[in-house]
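Here is chain A:
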Amino acid sequence: MSVLGSGIFKGMAVTLKNFVGSYFDKERLTTNEYAWQANDKLPERAGDYPKEEAEQLSDTTTVTQYSRNFPMLLHDAGEPMDTVRCVACQICERECPPQCIYIEKSTEKKERSGNKAQFYPATFDIDVSVCMSCQICVEVCPFDAIVMNSQFELSTPSRFGELLLRRDDLLKSNDYYYKIHPEEASARDKRIADEKAAKEAKKKAAEAAKKKAAEAKSKSEAEAKAKEEAEAASKPTEPSDTPPAESTATPSTEPPATPTTEPEKEGSAE
Partner candidate 1 sequence: MNEVTAFWMLAAISVLGALIAVRKRNLVHGVFALLVFFVGLAGLFLLLLAEFIAVVQILVYAGAVGILILFAIMLTDRVTGRDAFRVTSRGSFWGALISLAVFLVILLPTIQDIPTIENPTPKETIVETSTVKQLGIHLIKPYIITIEILALLLTAALVGAVTAAQGGRASENEENNK
Partner candidate 2 sequence: MTVAAPNYELVQQDGLETSLLEVSMGPHHPSTHGVFRMDVKLDGETVVDLKPVFGYLHRNHEKLAENMSYLASMPFTDRLDYFNSMTNNWAYALAAEQLVEIEIPERAEYLRVIMSELTRLVNHVSLVGFFVNDLGALGTPLLYAFREREKILDLFEQASGARMMCNYFRFGGLRCDVPDGWLDRTREVVDRFPKFLDEYEKLLCENEIILSRTQGVGNLSKELAISAGITGPMLRASGVNYDIRKVDNYGIYERFKFRVPYSEGDVGDCYDRFMVRMLEMRESIGILRQALDGIENGPIMGNAGKVFKPQKSEAYGRVEAPKGELGFYLVADGTTQPYRYRVRPPSFINLTVLQDMCIGQQVADAVIILGSIDIVLGEVDR
(Lines give C-alpha, C1' and ligand atoms only; values in the text may rest on other atoms or scores of the structure.)
Protein backbone atom coordinates (compact mmCIF):
# COMPACT_ATOMS: atom_id res chain seq x y z
CA MET A 1 0.00 0.00 0.00
CA SER A 2 1.59 3.11 -1.18
CA VAL A 3 1.84 6.33 0.72
CA LEU A 4 -0.69 8.93 -0.22
CA GLY A 5 0.61 11.02 -3.07
CA SER A 6 3.79 8.98 -3.36
CA GLY A 7 3.71 9.11 -7.15
CA ILE A 8 3.63 12.87 -7.07
CA PHE A 9 6.48 13.06 -4.60
CA LYS A 10 8.54 10.65 -6.67
CA GLY A 11 7.97 12.79 -9.70
CA MET A 12 8.97 15.86 -7.76
CA ALA A 13 12.14 14.12 -6.67
CA VAL A 14 12.94 13.40 -10.31
CA THR A 15 12.39 16.99 -11.36
CA LEU A 16 14.46 18.23 -8.43
CA LYS A 17 17.25 15.88 -9.44
CA ASN A 18 17.11 17.25 -12.94
CA PHE A 19 17.02 20.82 -11.71
CA VAL A 20 20.14 20.35 -9.66
CA GLY A 21 21.70 18.07 -12.22
CA SER A 22 21.36 20.62 -14.96
CA TYR A 23 23.99 22.72 -13.20
CA PHE A 24 26.52 19.94 -12.74
CA ASP A 25 25.82 17.06 -15.06
CA LYS A 26 26.74 17.44 -18.69
CA GLU A 27 24.51 14.49 -19.48
CA ARG A 28 21.48 16.41 -18.30
CA LEU A 29 22.13 19.82 -19.73
CA THR A 30 23.14 18.92 -23.24
CA THR A 31 22.33 22.30 -24.70
CA ASN A 32 25.13 24.06 -26.52
CA GLU A 33 24.84 27.75 -26.77
CA TYR A 34 24.65 28.84 -30.35
CA ALA A 35 27.41 31.18 -31.42
CA TRP A 36 25.33 34.16 -32.22
CA GLN A 37 27.93 36.87 -32.34
CA ALA A 38 30.82 37.06 -34.72
CA ASN A 39 33.27 37.81 -31.94
CA ASP A 40 32.03 34.98 -29.76
CA LYS A 41 34.14 31.91 -29.79
CA LEU A 42 32.53 28.87 -31.24
CA PRO A 43 31.60 26.14 -28.79
CA GLU A 44 33.89 23.21 -28.37
CA ARG A 45 31.61 20.72 -30.01
CA ALA A 46 31.87 22.54 -33.30
CA GLY A 47 35.62 22.09 -33.17
CA ASP A 48 35.33 19.64 -36.03
CA TYR A 49 34.99 22.57 -38.23
CA PRO A 50 38.11 24.50 -39.22
CA LYS A 51 37.92 28.22 -38.71
CA GLU A 52 40.85 29.67 -40.59
CA GLU A 53 39.06 31.35 -43.42
CA ALA A 54 36.95 34.29 -42.43
CA GLU A 55 34.63 33.65 -45.32
CA GLN A 56 33.91 30.16 -44.09
CA LEU A 57 33.34 31.33 -40.58
CA SER A 58 30.62 33.59 -41.75
CA ASP A 59 29.22 30.68 -43.68
CA THR A 60 29.16 27.88 -41.22
CA THR A 61 29.08 27.38 -37.53
CA THR A 62 28.04 24.60 -35.24
CA VAL A 63 28.20 21.63 -37.53
CA THR A 64 29.89 18.29 -37.27
CA GLN A 65 31.82 16.55 -39.98
CA TYR A 66 28.83 14.32 -40.58
CA SER A 67 26.35 17.08 -41.22
CA ARG A 68 25.10 17.58 -44.68
CA ASN A 69 22.91 20.33 -45.86
CA PHE A 70 22.91 21.49 -49.45
CA PRO A 71 24.94 20.32 -52.42
CA MET A 72 28.04 22.05 -53.70
CA LEU A 73 30.18 21.59 -56.77
CA LEU A 74 33.70 20.36 -56.28
CA HIS A 75 36.71 21.66 -58.09
CA ASP A 76 40.34 20.76 -57.66
CA ALA A 77 43.16 23.11 -56.88
CA GLY A 78 43.41 26.04 -59.21
CA GLU A 79 40.94 28.29 -60.93
CA PRO A 80 37.49 26.92 -60.08
CA MET A 81 36.19 26.85 -63.63
CA ASP A 82 39.41 25.34 -64.90
CA THR A 83 39.31 22.45 -62.54
CA VAL A 84 35.60 21.91 -62.03
CA ARG A 85 34.77 18.25 -62.09
CA CYS A 86 31.26 18.68 -63.40
CA VAL A 87 30.86 17.98 -67.07
CA ALA A 88 27.20 19.00 -67.20
CA CYS A 89 25.98 15.49 -67.86
CA GLN A 90 22.66 16.45 -66.22
CA ILE A 91 22.12 13.15 -64.48
CA CYS A 92 21.65 14.88 -61.17
CA GLU A 93 19.18 17.30 -62.70
CA ARG A 94 17.13 14.37 -63.92
CA GLU A 95 17.38 12.36 -60.74
CA CYS A 96 16.76 15.16 -58.27
CA PRO A 97 13.50 14.17 -56.50
CA PRO A 98 12.26 17.72 -55.89
CA GLN A 99 13.66 18.90 -59.22
CA CYS A 100 15.64 21.75 -57.77
CA ILE A 101 18.69 21.62 -60.05
CA TYR A 102 18.88 23.52 -63.30
CA ILE A 103 21.80 22.94 -65.63
CA GLU A 104 22.71 24.44 -68.96
CA LYS A 105 25.47 22.68 -70.76
CA SER A 106 28.14 24.73 -72.46
CA THR A 107 27.98 24.68 -76.22
CA GLU A 108 31.73 24.27 -76.60
CA LYS A 109 34.09 21.87 -74.99
CA LYS A 110 36.68 23.61 -72.94
CA GLU A 111 40.30 22.70 -72.40
CA ARG A 112 41.05 22.30 -68.74
CA SER A 113 44.38 22.52 -67.03
CA GLY A 114 46.12 19.35 -68.06
CA ASN A 115 42.94 17.52 -68.97
CA LYS A 116 41.27 16.83 -72.21
CA ALA A 117 38.54 19.13 -73.36
CA GLN A 118 35.16 18.64 -71.70
CA PHE A 119 31.82 20.26 -71.58
CA TYR A 120 31.25 22.37 -68.55
CA PRO A 121 28.12 23.73 -66.87
CA ALA A 122 27.32 27.14 -68.32
CA THR A 123 24.61 27.44 -65.73
CA PHE A 124 24.29 25.35 -62.64
CA ASP A 125 21.60 26.54 -60.25
CA ILE A 126 20.30 24.86 -57.13
CA ASP A 127 17.20 26.29 -55.59
CA VAL A 128 17.89 25.55 -51.96
CA SER A 129 14.43 26.65 -50.97
CA VAL A 130 13.26 23.53 -52.77
CA CYS A 131 16.20 21.24 -52.11
CA MET A 132 15.51 18.66 -49.44
CA SER A 133 19.11 17.65 -48.82
CA CYS A 134 18.47 14.06 -49.82
CA GLN A 135 21.89 13.52 -51.34
CA ILE A 136 20.55 11.62 -54.33
CA CYS A 137 22.50 13.93 -56.65
CA VAL A 138 25.70 13.00 -54.85
CA GLU A 139 24.95 9.33 -55.28
CA VAL A 140 24.15 9.45 -58.96
CA CYS A 141 27.04 11.69 -59.99
CA PRO A 142 29.54 9.56 -61.92
CA PHE A 143 32.27 12.19 -61.63
CA ASP A 144 32.29 12.85 -57.88
CA ALA A 145 31.60 16.40 -58.85
CA ILE A 146 28.76 17.17 -56.48
CA VAL A 147 28.95 16.60 -52.74
CA MET A 148 27.13 17.91 -49.73
CA ASN A 149 28.07 21.11 -48.02
CA SER A 150 27.40 21.61 -44.34
CA GLN A 151 26.89 25.31 -44.57
CA PHE A 152 23.51 26.21 -43.19
CA GLU A 153 23.60 29.91 -42.47
CA LEU A 154 21.69 30.68 -45.62
CA SER A 155 18.88 32.79 -44.35
CA THR A 156 18.24 35.87 -46.35
CA PRO A 157 15.83 38.77 -46.18
CA SER A 158 14.97 38.48 -49.83
CA ARG A 159 12.20 36.19 -50.77
CA PHE A 160 13.23 35.37 -54.29
CA GLY A 161 16.59 34.96 -55.87
CA GLU A 162 18.93 34.82 -52.95
CA LEU A 163 18.10 31.24 -52.17
CA LEU A 164 18.83 30.27 -55.75
CA LEU A 165 22.47 29.31 -55.51
CA ARG A 166 24.36 30.02 -58.74
CA ARG A 167 27.22 28.05 -60.14
CA ASP A 168 29.82 30.34 -58.68
CA ASP A 169 28.26 30.13 -55.22
CA LEU A 170 28.28 26.39 -55.44
CA LEU A 171 31.87 25.94 -56.49
CA LYS A 172 34.03 24.85 -53.58
CA SER A 173 37.50 23.47 -53.55
CA ASN A 174 38.41 19.94 -52.65
CA ASP A 175 40.41 21.38 -49.76
CA TYR A 176 37.24 22.86 -48.37
CA TYR A 177 35.59 19.48 -48.74
CA TYR A 178 38.44 17.98 -46.75
CA LYS A 179 37.86 20.53 -44.03
CA ILE A 180 34.17 20.00 -43.62
CA HIS A 181 33.96 16.27 -44.21
CA PRO A 182 37.48 14.90 -43.59
CA GLU A 183 36.54 11.24 -43.30
CA GLU A 184 34.18 11.22 -46.20
CA ALA A 185 36.54 13.20 -48.43
CA SER A 186 39.52 10.96 -47.83
CA ALA A 187 37.38 7.87 -48.35
CA ARG A 188 36.12 9.31 -51.60
CA ASP A 189 39.56 10.23 -52.83
CA LYS A 190 40.88 6.84 -51.87
CA ARG A 191 38.15 5.19 -53.86
CA ILE A 192 38.83 7.39 -56.85
CA ALA A 193 42.52 6.59 -56.62
CA ASP A 194 41.82 2.88 -56.29
CA GLU A 195 39.55 2.90 -59.27
CA LYS A 196 42.08 4.81 -61.27
CA ALA A 197 44.85 2.46 -60.26
CA ALA A 198 42.69 -0.52 -61.13
CA LYS A 199 41.94 0.99 -64.45
CA GLU A 200 45.55 1.77 -65.17
CA ALA A 201 46.45 -1.79 -64.34
CA LYS A 202 43.67 -3.09 -66.47
CA LYS A 203 44.63 -0.88 -69.32
CA LYS A 204 48.23 -1.96 -69.09
CA ALA A 205 47.11 -5.54 -69.05
CA ALA A 206 44.88 -4.85 -71.97
CA GLU A 207 47.70 -3.16 -73.87
CA ALA A 208 50.00 -6.02 -73.09
CA ALA A 209 47.37 -8.39 -74.29
CA LYS A 210 46.91 -6.26 -77.36
CA LYS A 211 50.57 -6.45 -78.14
CA LYS A 212 50.64 -10.11 -77.43
CA ALA A 213 47.63 -10.78 -79.57
CA ALA A 214 48.39 -8.10 -82.08
CA GLU A 215 47.37 -10.37 -84.83
CA ALA A 216 44.08 -11.20 -83.15
CA LYS A 217 40.86 -10.29 -84.80
CA SER A 218 39.46 -6.81 -84.47
CA LYS A 219 36.32 -8.28 -82.94
CA SER A 220 38.11 -9.44 -79.81
CA GLU A 221 39.74 -6.05 -79.56
CA ALA A 222 36.38 -4.37 -79.53
CA GLU A 223 35.27 -6.70 -76.78
CA ALA A 224 38.20 -5.73 -74.62
CA LYS A 225 37.38 -2.10 -75.14
CA ALA A 226 33.78 -2.64 -74.18
CA LYS A 227 34.85 -4.37 -71.01
CA GLU A 228 37.11 -1.49 -70.16
CA GLU A 229 34.31 0.94 -70.68
CA ALA A 230 32.01 -1.00 -68.43
CA GLU A 231 34.65 -1.02 -65.75
CA ALA A 232 34.96 2.73 -65.85
CA ALA A 233 31.26 3.26 -65.47
CA SER A 234 30.90 0.95 -62.50
CA LYS A 235 30.73 3.56 -59.78
CA PRO A 236 28.53 2.79 -56.81
CA THR A 237 25.74 4.85 -58.19
CA GLU A 238 22.22 4.38 -59.23
CA PRO A 239 22.31 5.31 -62.85
CA SER A 240 19.41 7.17 -64.21
CA ASP A 241 16.17 5.60 -65.16
CA THR A 242 16.50 6.74 -68.71
CA PRO A 243 19.71 5.98 -70.57
CA PRO A 244 22.14 8.89 -70.37
CA ALA A 245 22.17 11.30 -73.22
CA GLU A 246 24.73 10.83 -75.89
CA SER A 247 26.80 13.74 -74.77
CA THR A 248 26.87 12.35 -71.26
CA ALA A 249 27.79 8.88 -72.31
CA THR A 250 30.90 9.87 -74.15
CA PRO A 251 32.73 11.76 -71.45
CA SER A 252 31.59 9.46 -68.73
CA THR A 253 34.25 6.97 -69.63
CA GLU A 254 36.80 9.04 -67.77
CA PRO A 255 36.64 11.45 -64.91
CA PRO A 256 38.05 14.64 -66.34
CA ALA A 257 39.81 15.87 -63.28
CA THR A 258 41.62 14.14 -60.51
CA PRO A 259 42.18 15.21 -56.94
CA THR A 260 45.33 17.15 -56.40
CA THR A 261 45.91 16.07 -52.88
CA GLU A 262 47.87 13.04 -53.92
CA PRO A 263 50.57 13.86 -56.40
CA GLU A 264 50.89 10.40 -57.94
CA LYS A 265 47.43 10.81 -59.38
CA GLU A 266 48.33 13.93 -61.28
CA GLY A 267 47.77 13.94 -64.93
CA SER A 268 45.28 12.54 -67.31
CA ALA A 269 44.27 8.95 -67.32
CA GLU A 270 44.87 8.53 -70.96
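Selection rule: all candidates are chains of the complex that A comes from, given by their letters.
In the analysis below, a residue touches a chain if its C-beta (ideal position, glycine included) is under 8 Å from a C-beta of that chain, and two chains touch if they have at least 3 such contacts; residues count from 1.
Predicted model, so just to flag it, every value in this text is computed and none were measured.
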Of the listed candidates 1 or 2, the one touching chain A in this complex: 2
Of chain A, residues touching candidate 2 in the complex: 2, 5-8, 10-11, 13-15, 17-18, 27-28, 30, 64, 66-68, 95-97, 132-136, 139, 148, 183, 234, 236-242
